[in-house]
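Okay, here's the structure, questions in a sec.
Note that one protein chain of the assembly has been removed; the remaining protein chains are unaltered in position.
And now, subunit A:
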Amino acid sequence: MTGQEIVFTLLGVVAVGSAVMVVTTRQLVHAALWLVVSFGALAGGYLVLTAEFVAWVQVLIYVGAVVVLLLFGIMLTRAPIGPVPRSGEDDPLDSGNRWAALAVAVATAAVLITVLVMGFRDSRIRLEAGGGGAEPLGGSLFRTWVLPFEVLSVLLLAALVGAIVLSRTDIGAEDDEPGTDIPARTGGPAPDGGARVGGAKTGAGTDTGGRTGSGGSKGGGAKVDHSAEIAGAETDVKGGDGKAGAAEGSRGGADGARGREEGGG
């Protein structure tokens, strides 16, 4: 057994063990920290494979960026963290399909390991130093892989724009209609959540009514304008509940449309 194999075996044991800890631990922050250990061991494995640049990029991107993002996500979503619940309770961390997962895992591992071991029994990896540094990788990247590189830059831009659009609440808020009145399973909705969502819905309803009303006033006379305004005010008053606000808003919009028809005729 050569030195490379010993180092690789140690790194592999660390990587697999910490990956098992990621899956089994009940503390989500600990899961993220075990993930750091697993990625670090994988970076060591890349170093044994003389792929230095991949190893350092692995440390930079995964350990430095992705795990930190995941930790931010854990801490922003108030994840359920705690001991094993007593029997009969619904476990917030573990879904019920353990046996299906076990069957899928055994089948996947058996198929993959059989195919890979049988398929690459005769091949060898010659590990000599060099070849995986930044210079040959950069040359290959900008000679033969330029087109995928550019496509990836467009993908990164799209991810950036998509994350901003998803996380801002003031764009795209008009068309999130259903689902806010279904209670969440764990913990239940917070008391301010329903009220705030209802308020947003009411605002959207008023907006719709007012906008349609202005269209009606453009098309018709003063009477039409007045009725549309009344519809809008009604929406504003009755908008305590989210669904009632939405219904009133749509009715106000219908009133405005009818007014516009009258004005045109």
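Rule of thumb we're sticking to: a contact is a pair of C-beta atoms (placed from the backbone, for glycine too) under 8 Å apart; a residue touches a chain by one contact, two chains touch by 3 or more; residues count from 1.
In the analysis below, contacts and distances are computed from a predicted model.
Engineer: Refer to UniProt and select, among "Succinate--CoA ligase [ADP-forming] subunit beta", "Branched-chain amino acid transport protein (AzlD)", "Protein FixA" or "NADH-quinone oxidoreductase subunit K", the name of the complex member that is left out.
Structural biologist: Going by UniProt, the chain not displayed is called "NADH-quinone oxidoreductase subunit K".
Engineer: Just checking the interface: what residues of subunit A touch the absent partner chain?
Structural biologist: Those residues of subunit A that touch the unshown chain are 2, 4-5, 8-9, 12, 15-16, 19-20, 22-23, 28, 31-32, 35, 38-39, 42, 45-46, 49-51, 53-54, 57-58, 61-62, 65-66, 69-70, 72-74, 76-80, 91-95, 97-98, 100-102, 104-105, 108-109, 112-113, 116-117, 120-121, 123-127, 131-132, 136-137, 140-141, 144-145, 148, 152, 155-156, 158-160, 162-163, 166-167, 169, 176, 178-180, 182, 184-190, 193, 197.
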